[in-house]
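Read through the structure below, which is laid out as structure tokens, and then see the notes.
The complex appears here without one of its protein chains, the remainder shown in place.
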Amino acid sequence: MGQSKLYLEDHFPSPVKHTWIEFRRNHVSIIGLWIFLFFVAVIVFAPGIAPFSPTEQNTDVILLQPAWDNSGTIVHLFGTDSLGRDVLSRVIHGSRVTFGISILIVLIAMLVGFSLGAFAGMGHGLRASVLNHLLDAIMVIPTLIIAIIIVAIFGTGLTSCMWAITLSMIPKFIHLTRDLVRNACHMEYVTAARLDGASNTRILFDSILPNMIEPLVVNGTFALSVAILELSALGFLNLGAQAPTAELGAMLSDGLEVAYIAPWNIALPGAAILLMLIAVNLVGDGLRTALRNRLQQ
Amino acid sequence: MKYNLFAACLVLLGIGACTDQHTTRQQLDGFIYCSEGSPGSFNPQMDTSGTTADATAHQIYDRLIEFDPHTNKLEPALAESWAISSDGLTYTFQLRKKVSFHQTSYFTPSRYFNADDVIFSIDRWRLDDHPYHRVSGGVYPYFVSLGLTSIVASVERINGYRIEIKLTRPDSSFLANLATDFAVILSAEYAQQLLDDGHPEQIDQLPIGTGPFVFESYRKGRYIRYHKNENYWHHEVSINQLIFDITPASSTRLAKLLTGECDAIAFPAYPDLNIIKSRANLQVDEKPGLNVGFWAFNTQVEPFNNPLVRKALAMAIDKDTLINTVYSDSAVRARSLLPPTSWAYQASAKDSSYNPVLARELLDEAGIPEGFTFDIWALPIERAYNPNARKMAELIKGYLKQVGVNVNVVSYEWSTFRQRLREGKHDTVLIGWNADNADPDNFYRPLLSCAAIASGTNRSNWCNEEYDSLIDQALLYSEPEVRSLFYQMANTILSDEMPLVPIAHAYRYQAYQNRLKNFDINPFGGIKLGDVEKVR
Partner (left out) sequence: MIAYLLRRLNLFVVTIFVVTLATFALNYLFPGDTLENLSGISSHQTAEYNQIVQYHGFDHNIVYQYGMYLQHLWKGDWGISSSSGNDIVEEIKLVLPATLELSVYAMVLSLFIGIPFGFWAGLRHRRPIDLGILSASVLGYSIPVFWLALLLILFFALQLGWLPMSGRISLLYDIPHYSGFILIDILKSDIPNKQDALSNAIRHMILPTLSIALVTATIVIRITRRSVADVMQSDYIRAALARGLTRPQVFWRHGLRNTLLPILPQLVLQFTTLLTNAMIVEVIFSWPGIGNWLMQAVYVQDFPAIRGGVLAVSIVVIIFTLLMDIVLRVINPLKNRDIHGTI
């Protein structure tokens, strides 16, 4: 703020900027954001960063220890697995798969959830009520159960699990959108718009949506953390990604075979999931606190 | 708030409970064997899988004669003595007296074991019109694959404790076959009782035998519970309870051995052996095994019906690396079907060599384009002959990529896997064979003879009349030198035709708590736990 001002003037940042200012005040959240961005970079540049192909088997170096161990080498920084594959490359590609697909899941769920939720929120009567009841029914069923059903029908695989998680996540977004829309409908600025003769669609996109973006983003981050957790859990249970696809949960389950002699095979993928979740949760927490602080002021 | 109190008690109890672990375990004189899978049946006649044999053959049942695991010689069991006529066609067995069958909640024997039980047990798999032949599926893979159903002409009762078996032709491996895991003796009285009650299939689910342990309960995928047979004819059984804790993951078995939850484990993974050896309270035994692990091509499916393709694929893989990686050098490279410990082993047998360039040329010659894709079925559980088929499949996939062939690795749960394999739905499969007796015929016949296609042990579905006649002729002679010649000729056919790629003969390992005594490796088939003692 070294700028000198000619006139004494109150500065009113836009709501989004205001939230960002609040967010920036929390250093822990900023660290989280950096890790988050790091993972985003990993998604984009994975093939470039990874020193080896995630499926390349080098049978000369099986179960090589990580570089920080006495017998490790710098060539394989994180060591190798029981097939001689480079663990670092697998963790990078695994993070790409796990993180990337989780983001995709959340985006799809958000889009579908928003559309249906807006419909339910703006509409009244029987249709909305039936929808609500159905949602309540789906919402209480654990994702694992939905995943089991989908896997049983379509077979194991990343795609099956992706749809399962998306499906179980949609009702939450519908609920959220519906509540937000309902609350917004009672607001004066909506009434004003309505009195001006704006159509429902117009009200939704011009008046309500701008106010919903922030809560949606906050919930999106939490949904992202849930998606990562569930995707890797399903991979771990062998319902998701199948060998030799590098996916962090599936890698953990592969590593189990050699858990005792090569613990880095479960420690490193697990740590990657942990780090990813911490980053997402810190950003989510930070955003929520920032939003709360802004609204309280 | 009731719950809270309860939980508080729990936490306290938990802390208190940490100290008395060792006293608890010793009070119960039980033996927990952590096995790798669920048995397919409780009657080894119905199933050649090693898992079934391990769980049942020597625990519940006895045979007429047995192999001594140390000397490999035949010794008397339920038959006290036997005699063979000079033409090799008539076998007479004198049976042991005062041997009683198990008494359980579902069966109380009224008489001792006698000739009727032997006749029932053999006739069940031998005669198509026997009332029990069709019970529980009516498949007797071991006997059918060895052609025993046609070799045995009659089983006659001479008196209550003497029987006579007549053969249609001399068979130098017949006695050895009677001593295998599968030639168990069932109770004819129990069978009759079940037939009268209208539940004949129960004979294979609630078993009755004369062996050292009595069946108590079974939950698929969880456990099998046995208790000791107080009246075992052979010796006093020192273990009160025998429990098979079914633990499919080898890492879990290792962990449970380390924590003391298992007294002994099936198939320790090779990389783990050093850990087990480094523990003072654990023991590892090893013995060269009578087994072969191989990669079989389904020769009834395009393009694997073409020997050229099979040979090319055999050439595309580096067997030495597979052995290094998958068996951690605890195996010897297989040249043909027989392991080096067999007397008919041929050190000069022709072996395929790693040559990806030639392999690609052969594939081109056979009209296999780049990018051709097929399935490798990898057996889902550990076996001595292949401790990690999935890993091997991944390695093979890597090799075949270099010659422009793509591979899907396929795996199902073990019983499903075997079911689909028998239906011939595979392209190729990584599997193997554990010998049931020391006779070379036990490799050549069940693995590749035409008759073995129907019984489901010929994984290549390969049928060659010349090969069949060679192994038939080998049985007509009892001199090892003569028989070896026939097997060498059979080896030549195999290396030309390559219905399967023999990969390795693995050592057998056993890992256990060293307070167990008399826990020996049985080189032929299933484990024997009757003699085991647990030192306090």
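We just call them A and B in the order they show up, numbering each chain from 1.
In the analysis below, a residue touches a chain if its C-beta (ideal position, glycine included) is under 8 Å from a C-beta of that chain, and two chains touch if they have at least 3 such contacts.
Being a predicted model, the structure only gives us computed values, none of them experimental.
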Inset, instruction - With touch as defined up top, name the shown chains that contact the chain not shown. - result: A, B
Inset, instruction - Out of B:124, B:225 or B:418, point to the residue that touches the absent chain in the complete complex. - result: B:225
Inset, instruction - Specify the residue from the set B:247, B:437 or B:457 that touches the hidden chain. - result: B:247
Inset, instruction - Consider the whole complex, including the chain that is not shown, and state which of B:100, B:231, B:415 or B:473 touches that chain. - result: B:415
Inset, instruction - Decide which residue listed in A:105, A:158, A:233 or A:287 touches the omitted chain of the complex. - result: A:233
Inset, instruction - Could you list which residues of subunit A touch the chain missing from the display? - result: 28, 133-134, 136-137, 139-145, 148-149, 151-153, 175-176, 219, 222, 225, 229, 232-233, 236-239, 249, 252, 256, 259-260, 263, 266, 270, 273-274, 277-278, 281-282, 285
Inset, instruction - Just the residue numbers, please: which parts of subunit B touch the chain that's not shown? - result: 3-4, 6-7, 10-11, 13-14, 16-18, 20-21, 23-25, 27-28, 30, 32, 216-217, 220-223, 225, 241, 243, 245, 247, 252, 255-256, 258-261, 412-413, 415-416
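Heads up, the rule we're going with is that only the chains that are shown with their structure count from here on.
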Inset, instruction - Between subunit A and subunit B, tell me the centre distance in angstrom, where each centre is the average of that chain's C-alpha atoms. - result: 49
Legend entry - Touching residues on subunit A, where the partner in the complex is subunit B: 57, 59, 62-63, 82-84, 243-244, 256-261
Legend entry - In the complex, subunit B residues that touch subunit A: 249-251, 254-255, 258, 269, 271-272, 274-275, 321, 324-325, 388, 390-391, 394-395, 398, 409
